[in-house]
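What follows is one structure encoded as structure tokens, with my remarks underneath.
Here the complex is missing one protein chain, while the rest keep their positions.
Note that the chains are named A and B in the order they appear, and that numbering of residues resets to 1 at the start of each chain.
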Amino acid sequence: MLIALAGNPNTGKTTIFNALTGSHQHVGNWPGVTVEKKEGFAEYKGERIRIVDLPGTYSLTAYSLEELIARNFILEEKPDVVIDIIDSTNLERNLYLLTELMELTDKIVVALNMFDEARKKYRIDVEKMRRILGIPVVPTIAIKGQGIKELLREAVEGKFNLKKPEYPRDVEDRIKRIEEMLKDHHLENERWYAIKLLENDGDVVKKLQGIGARDVIHAAEHFRHELEDIYGDDIETLMASFRYSFSHGLFHEVAEPINVGGVTITDMIDHVVAHKIFGIPIFLVVMYLSFNFVFQVAAPFQDAIDLIFNGKDLSNGAHIAGLIDLSYSWMAGFLPDWLSSFINYGMLRGLAAVLTFTPIIMLLFIILSILEDSGYLARVAFLLDRIMRKMGLEGRGVISLMLGLGCNVPAIMSTRALRNERERKLSIALNPLIPCGARIQVFAFLTSLFFAKNQAVVLWSLLLISFAVVGILGYIYSKTIFRGEVEPFVMELPPYRLPTFKGIMIHMWEKSEGFLRKAGTIIIGAAGIIWLLAALPWGVEYGSEASYIGQIAQFLGPAGHLFGLTPEAIIALFFGFFAKEVVIDSFTVLFGSKQALLASMTQLQAYSFLLFLLFYTPCVATLATIYQETRSRKFVFFVVIEGLALAVLFSFLAYNIGLLLGVGG
Amino acid sequence: MKRIYLEISVIYAAFLASLSLYYGIMEILNSFGHLPYLFLLTLLTLFPGVFWKNFEKKGYVMVALILLTLAALLLSLHFSGTKDIMGGFSLILVSSLLFYSLHDTLRELYSGLSFYIVGLFLLLAIGVLQLLILAAEILDYYILCIGESCTPYSFSLRPEYLLFFLGLFALYPFFHRWEFRRKER
Partner (left out) sequence: MKLSELNPGETALVIHVGGNGAVHRRLLSMGILPGTVIRSVRVSPLGDPVIYEIRGSFISLRRNEAEEVEIEKIVPLHLVPPGTVVKVVLIDGGMGFIQNLSKMGISPGKVVEVLRPCCPMLVRTPTGSFPIGKGMAYRIYVR
């Protein structure tokens, strides 16, 4: 048996899905797109039931990807039952999707979710609703797990006697006539096709053209013009009005408002959070708090993981062996040395790098789920939309950009909050240009060395350059490469809710697991490759000038000269590809002492190096995440090229202008 | 009867607001223990007592406010310096939210409660966060200490801890005030 879950966004659909399937679920993507697909299994009286979570949509037109996915799934996979999850605090609007679903299928179970909250707003007559619709209606409170069993029971055993909503006579007549004409084309669900033809639905028209139903399309066009003349409005408005008048009527039949005109707590909070003066400062503080939470609380866990795997060099020169060292010496007993060190210092070290990322990712998703479930994220989008629109993003885009200051990996994963594919790609393309914590760490180290007197100025100049570049590039991209129809920013502001612990944990785990599994394998592989480059040809000292990396650096030396990059700096940049903070390590390995490092570059060369580091190719983990999120090699390649081009451009400009002016030499 | 809770919450909010303003400024400037400034700032606590005509128990109120001012002075003696510009900014934001709430409440506007809710919530959130960070720091300190001979962790007290506990007390009149508002409407 197959059950599909449909519903508006923010109705607690995911919570119901989780409650139904427990841990038996699988998260993937819908074929060919970046929209998330969730599937799971539930059991009812020994029967295994497949449950698919459809994307949250407001309607089922052919205009957005999510809506197409949802309706095509119902049309093509023919689920035995569709459960429509309704936010009962917002009954009228949510019933609109139900009217559309009722045209698509007969077997619908209505879940009136958040029933407890709704009861403070209206008296809802569930029995009457069941009678009017002729299908099971189940009140649920998903976050408390109430009504889930009944929902499943009704889905399997309930009686379906759906009374389809009727359009006014002159519309209904025309639908019937198109239906008649469609009979020859052996379509199931003729009524739905007829309605959609009348509505001039692009996707359906194309489909029918495909099966050669040109005559029907023409007839439908004719009827459409007739109706538009009769009612004096365009067909889309008309059909939506008819459906809404059904949901409006149904709503007033079954729900009676209580406490009209009272001020709600959501109103009160919004009054402050979206306040003219306080709104943006509050946002800044919330961001600061989230940031601190993620990176400070993650630190001990990261250090612990690092210690367990890599061991530790003590101040007295001794070394505590980590897991990698232990497994190396264990393997050295029966494997040749090169293989053992490849497995351990190449691959396992990569694994350790992935694992040290996980605390950050988990905490980040905890905070993001809190912000999203509580309803604050929607307010952020509302507050900052105007600024972000200049960059071709919606307001929510600012969150992923700011998270980039901590780490680009979770920041890129957080772009999932953006509903529009174009905006998502744009913000993924911009994100690596924001210096992450690791790069800032390197900046701090190098500036403290080379620019001891005006460290703060140099640091701020780097940050400002990066923000300016992100802003300008965003503007340019949104006008050129990532141009597209501007997605209407019609966003619902859900009421504030206290997020539940369970909900947050489930969200967090879903997302972190994906990172660990998929990005992890890529990172481990890349770590192996880098190790090979640094250790081959056989017999050279790891990472020295004789190794392949060293040779490449030598080869690029003359080119690097244009930007003031020394061969050592190029080697460091290569290692930085693995993880940016490694740049510090490789400098210390290459030079041995701070004085030697200080002597190797002029201030101008150092600044040019910093600029190069700011923009060049993001680290392996970031690239792996970009690939995982976009599923496009071309896009990853684009990001690499974009970074390199900017790095080359800026360090070239800085170095040569500096030389001309004779500063910092 | 419930009006007394409104008055308590006003007094207490004034106290919290001026205290977080002080700590906010001090965190930005990194100069704790400048008592004269503190004294001037805590005088702000008195302003609802002076400007609100409708206090039922004005005498008690003034005494309570002066006692709270003294308490603020005493409480502030033990903080060591922490320079945290954004942290200070957060506290100043909290205090301005609370002051704005008083400003509205004194004019008997109900939006005062809105600012009180958000200000208090932010204050508590900052407190919880700082406590979590403290726990993480201690843990980190000992993890990095493995194998070395380290001195025990030395606490540096941040004013957010204090404000968090003081903020918890502000919840009590808040709930009563909430009830009060509901009945009034």
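Here are a few things to note about the model shown:
Assume a residue touches a chain if its C-beta (ideal position, glycine included) is under 8 Å from a C-beta of that chain, and two chains touch if they have at least 3 such contacts.
On a predicted model such as this, the values are computed, not experimentally measured, just so you know.
Partners of the chain left out, restricted to shown chains and counted across the full complex, are A. Among A:Glu43, A:Glu77, A:Asp215 or A:Asp233, the one in contact with the hidden chain is A:Asp233. Contact with the undisplayed chain is limited, among A:Phe17, A:Tyr96 or A:Tyr345, to A:Tyr96.
Only one of A:Glu77, A:Glu127, A:Glu226 or A:Glu492 touches the chain withheld from this view, namely A:Glu492. Residue A:Asp270 is the one among A:Glu103, A:Asp270 or A:Glu423 that touches the chain not shown. Taking the complete complex into account, A:Ile280 is the one of A:Ile280, A:Leu449, A:Leu516 or A:Leu556 that touches the chain left out.
As for the chain not pictured, it touches chain A at residues 58-59, 61, 63-64, 89-93, 96, 121, 233-234, 236-237, 240-241, 244, 248-249, 252-253, 256-258, 260-261, 270-271, 274-277, 279-280, 378, 381-387, 389, 395, 485, 487-493.
Rule of thumb we're sticking to: only the chains that are shown with their structure count from here on.
Those residues of chain B whose C-beta lies close enough to touch chain A in the complex are 86-87, 89-90, 93, 96-97, 100, 110-111, 113-115, 117-119, 122, 125-126, 129, 132-133, 136-137, 139-140, 143-144, 146-148, 185. The touching residues of chain A, when paired with chain B in their complex, are 262-263, 265, 268-269, 271-273, 278, 281-282, 284-285, 288-289, 292-293, 296-300, 303-304, 307, 312, 314-315, 318, 320.
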